[in-house]
Every structure is written in structure tokens, then in C-alpha cells.
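Structure provided below as C-alpha cells; questions to follow.
Of the protein chains in this complex, one is absent; all others appear in place.
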Amino acid sequence: MTGVIRVLELRPEDFQALGDKGGPAEGLSADPLNYWRDVWRRLKANRAAVFGLTVIAVLVFFALAGPYLSGHTYDRQDLSMINQPPGAGFWFGTDCLGRDLFTRIWYGARISLLIGFVTGAVCLVIGVLYGGISGYAGGRVDDLMMRAVEVLGSIPFLLYVILLMVLMGPGLKAVFIALGAVYWLTVARIVRGQVLALKEQEYILAARVLGISPWRILTRHLIPNTMGPILVTLTLIIPEAIFTEAWLSFLGLGVSVPKASWGVLASEGMEGLRNYPWQLFFPAFFISLTMLAFNFVGDGIRDALDPRLRR
Amino acid sequence: MARYVLRRIVTMSLALWLIITATFVIMHSVPGGPFSSEKNAPPAVMQNLNARYRLNDPYWKQYLDYLLNMARLDLGPSFKYDRSVNEIISQGFPVSAQLGAVAVSIALGAGVILGVAAAWKQNRWQDYTAMSLAALGFSVPSFILSGLLMYIFAYKLMWLPPAMWGGWQHAVMPALALSALPTAFIARLMRSSMLEVLQQDYIKTARAKGLSPAAILVNHALKNALMPVATYLGPLVAAVFTGSFVVETVFAIPGLGRYFVISVLNRDYTLILGLTVFYAVFLMLMNFIVDLVYMFLDPRIKLADDRGD
Partner (left out) sequence: MQPLLKIEDLNVQFETRAGVLQAVRGINLEIGPGEALALVGESGCGKSAAAQSVLKLLPSPPARITRGGVFFAGENLTAMSEKELQRVRGRDIGFIFQDPMTSLNPTMKVGRQVVEVMYRHGEKDNKKNRERALEIFGLVGISNPGRRLDQYPHQLSGGMRQRVMAAIALACGPRLLIADEPTTAVDVTIQAQIMELLRDLQKKRGMSVLLITHDLSLVAGFARRVAVMYAGKIIETGTAEEVMNSPAHPYTRGLLASIPRLEVRPEERLAPVPGRPPVMINPPPGCPFRPRCPEAMYICAKIEPGETILGQGRIVSCWLAHPMAAESRPERL
């Protein structure tokens, strides 16, 4: 440093007082749009999450188009073609009634993915409304509503899913309601916590003082701010729902035949396991792949929302 | 502390009453009675059966009877089996409990080891291997894992018996299948908790003392990192037990889980009701015990109200 100074030619003006000129420019503004753009950028940089998103996109595409690709239908039985191994005629082989497994797998994908997304949506609506109202109302209403959640939450939930399934009989609608009835509790808890925390913040206070209606505050201010944790919860609920439905179907409590979710296919595959293992392997592979993909996306979104958590 | 225990007991009792009532209502509102599978039975026989199981009483009376019996810990007779629900539980529970205990031990041991290794060697191959295993554990449902294990070890390699219950050989595959998901969960939990602990100030203090990495890990990091895992023990037991529905069905193991599934498929009212209540009480009690144990594990909670002078 001293060397540098020696070659410099210092002039008296350099030693004039600087005054207020060139003071620090302080400005901190958090633009919500920028925040989500940042989240998206970080998500795109996460290879596992991109892999997960790609897999989900491919699965959705095949769920839509797959059943029409092989020329077979999901319920056509051909008793001369039972238990065929995978090959040119039947890409994934056939089952014990001679039905084409490729078509059935993608038909099953429709049902399984639909279950995941619809359950997610049901939980979202109920949970956000319940948690939002509870947190926003506060006081005794909040106390009562949360106590109800606590009681419901202490019930071992799978028992309760099974009971609901028994009550409504097997079928898609029953699965939606049974799963939605369970998972909304988590969403409600999260939303309520976030609402409580946000409610006291200044901009909400400002909105209240300005006389903006509670409904508008709830929908315009609070819910957008709780998006992050809700999104993470959703990426947990969707695979969990697919998982639970597969499990219920496996026990004979899910979707009824000849409709086939992946769980039903796996259950059927189990019976021929010793001699026709592909009947289990294909549904098993796609269930596991879906789980993996959603897990990766969920982790990715969590990391992208809060980079500090990343390790 | 006493207030907390009291509050928990009140919540649990409420939940229990809700479960009993809801189960009762659900069971009696399903279309088709318990004997609907015996459609060809003569009316006289139906009459006898209904009388024997008091199905002709008004609902409220059946409900009251049920609550009263419940208070006496009598869960009534099964519709389909010629045994009482209590008998079925006393036969099935030990089997499930053995299997569950093995699975919980595997999950705890393997999960903690994987999680610690992953955190200690963060972003190195140990971490990637452990977390890939955990991702697999999360993604492969237990019934599929059961199927794969059965195919490989029973049908192809023929090392283990494919089904039934007996010696230790029978427990290997079901215990593995049952422990996969909780192992994965504990491994992840342990990793993040360990990473959290490793950046605490007291770890820096330990380093400033000149302790070796091994001593820091064992004496300072491990116990503190295990705390969050301890809170997961309740849900862990629940996961293993509900997992046993599937695993016991796949491997034809005569445990409670299998009875439960069969009772649901059979519409065996009293058995469903009895097993649901039993499971609910068991799981809620486990959660409660785990919470209490946790409070004693962590000196900060345990001694919160007797701070020194």
C-alpha cells in the first residue's frame, strides 16, 4: 500500500472535505415478483428437482396419451393371451386375464395421479379456509378450532381412512374424501401459524386501518404470503395420497375393478409373483418413480424457498 | 408438567370417545349387515344370529352396551370367528409386537448410523450414498418392497421361507420391509439434526478445548442430535404398526394387522370396532409415553421449574 501511495501524485484538492457528497446509497426493497423469480431460478439449478419435474411431466403425458398407444384397451380380456411376458405384442406383457399391462399401467397412472392432485386440491381448500379463519379470528374461536384439530390429529389417521373407506365402499370418490379428510389437518395448522405470525405485521395493520375488509386482507395479503410453506406441504401430500391409495387398493379397499390404479395392479401382480414377476415389477417401478420424483421436487422447492436451509 | 399431562389425558380421552362413537356409527351405517355374505341362510337362522349378537336392539342401546363393555375392557365376540375380540388380540398382538420391535430396532440403528455418517461427511460420497438410500426408502412402498424381497430371497435364491410365522427366518423379510420407510425418515432427520448441532456454539467450544473429532461427535453432538429423533419415536411406532397391515397380509403372518384387514374385508363389526379402539389406545399411549420420555431425556425440559437459586 505504501508503495502505491508513493507513486501517486497527491494534490491539495484531494484533501478537501467531502461533505455530504457521495454518501452511502441505502435502499432495501424486497420485490415479491423478484422473490418468486429467484425461487424459480434456484429450483432450476437443482438437478434432482429438475429430474423430478421432468419425470412428473413425462408421467402426466403418458397418463394422457399412453392408453391409446398400444392399440389395446384396459379392460379387454383375451384368454388366449394370458400372462404373456413383455415383448413386441404387449410391451409390458399381459395379466392373468390377458389384459394389456402397458395400457393398464397408463390408465392406472391417470387414476393415481388424479388421486394425488385432487387430494392435494381438497386439502388445500379445506386447510386454507379452516386455518385462515382460525388464525385470523384468533382468541376463543381459534382456541376451539385448533383444539378440534388437535383431537382429530391424535387419532391414528390410517385407521380413520380405513373406516371411511368401509363406510363409503370402495371407489374413487371415497378415496378422495377419505384422504382429503385426513391431510387437510396439516395444511390448516401451517396456514394458521403463518396467519398468526403475519397478522401482527405492519402492512396488515396498515390495511386494517385503511378499512379494507377482512376477507380481502385474508385473500390478498395473508394467503399469498403463506404460499411457500403450503407449496412444500402439497409436494408432500400428493405423493402421500398416491402412496396411501396404492396401499388401500393393495388391501382391497381402494378403486374397484376393472378400473386399475397402480395399487390395484401391484396387488394383482403380487398374486402371480412367483412365475410372472413383471406383473408386479412394472406397477412397482412406476409407483416408486413417482414417489421419488415428488420427493425430489418437494426437497427442491423447500431449498429454493429458503436457501439458508440448504446444506 | 402436571398440567401438561392432564391436558394430554383430556385430549386423548376426547379422541378416544370420538373414535369409539365414530367407529360405531360408521359400522352401523354401512349397507349390508355383517351376515349379508350368508345370503342364503334361512330367515330363522338370521333371526337367531341377530338375536345372539343383539342386532335387534335399538342403536342407542347397542351403543350404551358397547361403551359399558368397553369400560370393562371387554370388546365382545367376533362375528366371523368363534372367539372373542379379546382372545384374538391376545393371540395376534404378541406376534405383531415382536415383528414391530425388530423393525423399530432396525430403523433406529440403521437410520441413526446413516444420518450421522451423512452429516459427518457432508457432501462427500458417504452423504450421497446414505441420502440416496433414504430417497429409495421413501419411494418404495412397503408392499412393493415385500414383493421384491420375496421374489429375490424366497423364489429365486430360496434362502428364506416366503410366508408364515415361526423361526427367525420368517421375521427377516417382513422386518426389513417394515423398517425401510422409518429408516429413511430417521436417516434424514438425524442428518439435518446433526448438521444443525454441528454448527452450534458449544461444538466450537468443544473444538477450542482441543477435543478430537471423535470425542466431539460422541460426547457433544450425538446426544443433542438425537433429541429430535426421540420425538419421532411415537410416529415411528405408529408407522411400523400401520405398515404391518400390509406386510402381515403379504407374508401371511397371523398378527393383529392381518386380522384387522380381514375384519374390514369381512365386515366383522365387533372385530373392526375392537381392533380400531385397541390400535387407537395403543398408539396414543405410545405417543404419550414417548413425549414423557423425551421430557426426561432433555434436562432443559425436565428441570425447567427447579432452576438453581
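By letter and in written order, the chains are A and B; residue numbering begins at 1 in each of them.
Throughout what follows, contacts are C-beta pairs under 8 Å (C-beta built on N, C-alpha and C of every residue); 3 or more make two chains touch, one makes a residue touch a chain.
Bear in mind the structure is a predicted one, so any value in this text is a computation, not a measurement.
Considering the whole complex, the residue from B:K61, B:R83 or B:R207 that touches the absent chain is B:R207. Per the touch definition above, the residue from B:N69, B:T129, B:N224 or B:N266 contacting the chain not shown is B:N224. Hidden from this view is one chain, which touches subunit A at 1-2, 4-5, 8, 10, 12-18, 22-24, 307.
Summarising the interface, subunit B meets the missing chain with residues 199-202, 204-212, 215, 219-220, 223-224, 227, 298-300, 303-304, 306-308.
Methods note: only the chains that are shown with their structure count from here on.
The mean-CA centres of subunit A and subunit B are about 25 angstrom from one another, to the nearest whole unit. Subunit A meets subunit B in the complex at residues 147, 150-152, 154-156, 158-160, 162-164, 166-167, 169, 243, 246-247, 250-253, 266-267, 269-270, 273-274, 277, 280, 284, 287-289, 291-292, 295-296, 311.
Those residues of subunit B that touch subunit A in the shared complex are 11-12, 14-15, 18-19, 22-23, 26-27, 29-31, 122, 135-136, 138-144, 147-148, 150-151, 155, 192, 195, 238, 242, 245-246, 249-250, 260-261, 264-265, 267, 272, 276, 279-280, 283-284, 287.
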